[in-house]
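One chain of protein is taken out of this complex; the other chains stay put.
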Amino acid sequence: MRRFWDEYAENRVALFALVVVVMTIAAALLAPWIAPQDPFDLAALDLSDARRPPGTVGFSGMTHWLGTDAQGRDLLSAILFGLRISLEMGVAAGAVALAIGVTLGILAAHAGGWIENAVMRVIDLQLAFPPILLALVLVAILGQGKLPLIVALVTAQYAYFARTAYGAAAAERQKEYVEAARATPLSPARVVFGHILPNCLPPLMVVATVQVANAIALEATLSFLGLGLPPTEPSLGMLIANGFPYMMSGRSWISVYPGVALIILIVAINLVGDQLRDQFNPRLRR
Amino acid sequence: MTLLQVRDLRTHFLTRAGAVKAVDGVSFELGRGEILGLVGESGSGKSVTGFSLIGHVDPPGRVVGGSIRFDGQELVGLAPPRMRELRGRRIAMVFQDPGATLNPVLTIGQQMVLAVQAHRRLPERDARALAAERLTRLGIPEAPARLDAYPHEFSGGMRQRVAIAMALLHGPDLIIADEPTTALDVSIQAQILVEMRALARESGTALIWISHDLAAVAAVADRIMVMYAGRIVEAGPVRATLAAPRHPYTRGLLDSLPATTEPGARLRQIPGHTPALLSLPPGCPFAPRCGYADATCMTAPPVIEQDGRMARCHHLLEPSP
Partner (left out) sequence: MPGYIIQRLLQAGLVMLAMSALVFAGVHAIGNPIDLLISPDATQDIRAAAIAHYGLDQPLWRQYLAFLGRLLSGDLGRSLVFNIPVTELVFSRMPATLELALSAVLIGAVIGVPLGMWAGYRPDSVVSRGIMAVSVLGFSVPTFWVGLILILTFAVNLGWLPAGSRGPTVEVFGIGWSFLTLEGLRFMLLPALNLSLFKLALMIRLARAGTREAMLSDTVKFARAAGLSEFTILRHHVLRLISIPLVTVFGLEFGSTLAFAVVTETIFSWPGVGKLIIDSITSLDRPVMVGYLVLVAFLFVTLNLVVDLSYALLDPRLRRGRHAA
């Protein structure tokens, strides 16, 4: 563990990315306490403060460091709360997709036979379709809201986890110690949780990291297209969409700052994932 | 007349763990039209020596010292474009596995035309004619038609003939053949061996035949050099050397050949393995595996030259009775 961390810290970019991720998560968690304004408190909004450029002091006397949006909302506060929602969706979808995917993948590898064939066929088929299309269809079918969106994100992503878990578990299955564990009177659950699962963890961690970033990006895309969360839950994607009409008239900050926050988050998570992948990949070890 | 003069060649692989001295002070000369057999186990540095001569050692390897004079021109430190002009035109190379060296998705003709046009501004038609002529010389039937075939449409032996034909395209002065027959069937090996020797003789091309196969080298070479752990441990005319080796390692290699032992007798393998080049023992690197080793072998063995033969050992073997 210690060595793993030292090796990670050797890559400065990845270290910086990790710091960014941690800080972003902290900022999102602490949003209600550190945000200058509660963007959901309609009473605090003043329409005469709308579309103020960054750095303006509003009528309420507070400085809008990142400007305000069309409703006169302080953009910094909106972004902090938006991050919260985006992260929440990404992590929730990632976790559920992980649980379903890993269960299916290990089940397929463990059961073998027609179950293995059927499950992997479906998963391969699904992987051939772009996730955005699947999510689009599901959102179209299920309507808008948190739950439908999570269902859509999970459906678009679980297959990646399943594929990874299956690959790792199928490789483990060949190894002697699993054979040995099977021969002893241990319950299948003990074999799975005690032996197979721990060895699937490294690749799954990589996929999980990247998929959380992808879920956040996908959610933002859907929200931007107006197919994501309802307006009462403004994620970063929706903030960007709200600012889009004003972009042409030069008030670009309304879209740009939420976008910058989104990109920083996604790229940082991906960089962490890349580094993990390199570290877990035995072929790259020297 | 001397074609190639190698002095104290050092090619090291600079890894994180330290410098791996794959070639560590190799010196030899090669006359025009001479055939030299370079023998050693895998990891002895014989292939790296070959690649050093054409200036193409894979990173992190690098020629770190010594001199290679080819026809009066120094090759160590030669600018890459100059070196490229020599490669293929005056120094050619043939590799072990023709299945891997020929590009599987290009036709033989396309590949040979590229090799021709690397050095001569010839229109494609003439380049193809030249290629077909060389293929015919190597005994490939219906060569002009076969130019449009892909490598997988040839047998292993035929593929190696194609590779040799490519090496001969520009009539080079020197061909370095790195285990050219190892990947082939035994019967094909012998054919290729004989053909290459004849071609070299006929065109006056010098040949460095790199192999772990003493029997092949005995059949093809005029002179032999035995390499161990990056150094030449014995060199001399092929017959004299193999009839009465002076270095215990050469003796060991000979004893492990089936043909030299009494029928029914057990083959005597040299015990142990080639040493890790990162952690060579002090003194003679062969000492840990050598039956003659004693305390003196902890110091660097002397180079003893006598009757046109050379050996690097404290305990030169007497001609066996």
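Lettered A and B in written order, each chain numbered from 1.
In this section, a residue touches a chain if its C-beta (ideal position, glycine included) is under 8 Å from a C-beta of that chain, and two chains touch if they have at least 3 such contacts.
All figures in this text were calculated on a predicted structure; none of them were measured in a lab.
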Which displayed chains the hidden chain touches across the whole complex: A, B
Residue among B:30, B:48, B:75 or B:115 touching the omitted chain: B:115
Sole contact to the chain not displayed, among A:31, A:89 or A:271: A:271
Which residue of A:25, A:92, A:107 or A:247 touches the chain not shown here: A:247
Option from A:24, A:77, A:255 or A:279 whose C-beta touches the chain left out: A:255
Residues from chain B at the interface with the omitted partner, ascending: 54, 56, 58, 84-89, 92-93, 95-97, 100-106, 110-111, 114-115, 118-119, 146, 149-150, 152-155, 163, 166-167, 169
Residues from chain A at the interface with the omitted partner, ascending: 125, 128-130, 132-133, 136-143, 213, 217-218, 220-221, 224-227, 237, 240, 244, 247-248, 250, 252, 255-256, 259, 262-263, 266-267, 270-271, 274
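Assume only the chains that are shown with their structure count from here on.
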Rounded Å distance between chain A and chain B, as computed from the means of their C-alpha atoms: 56
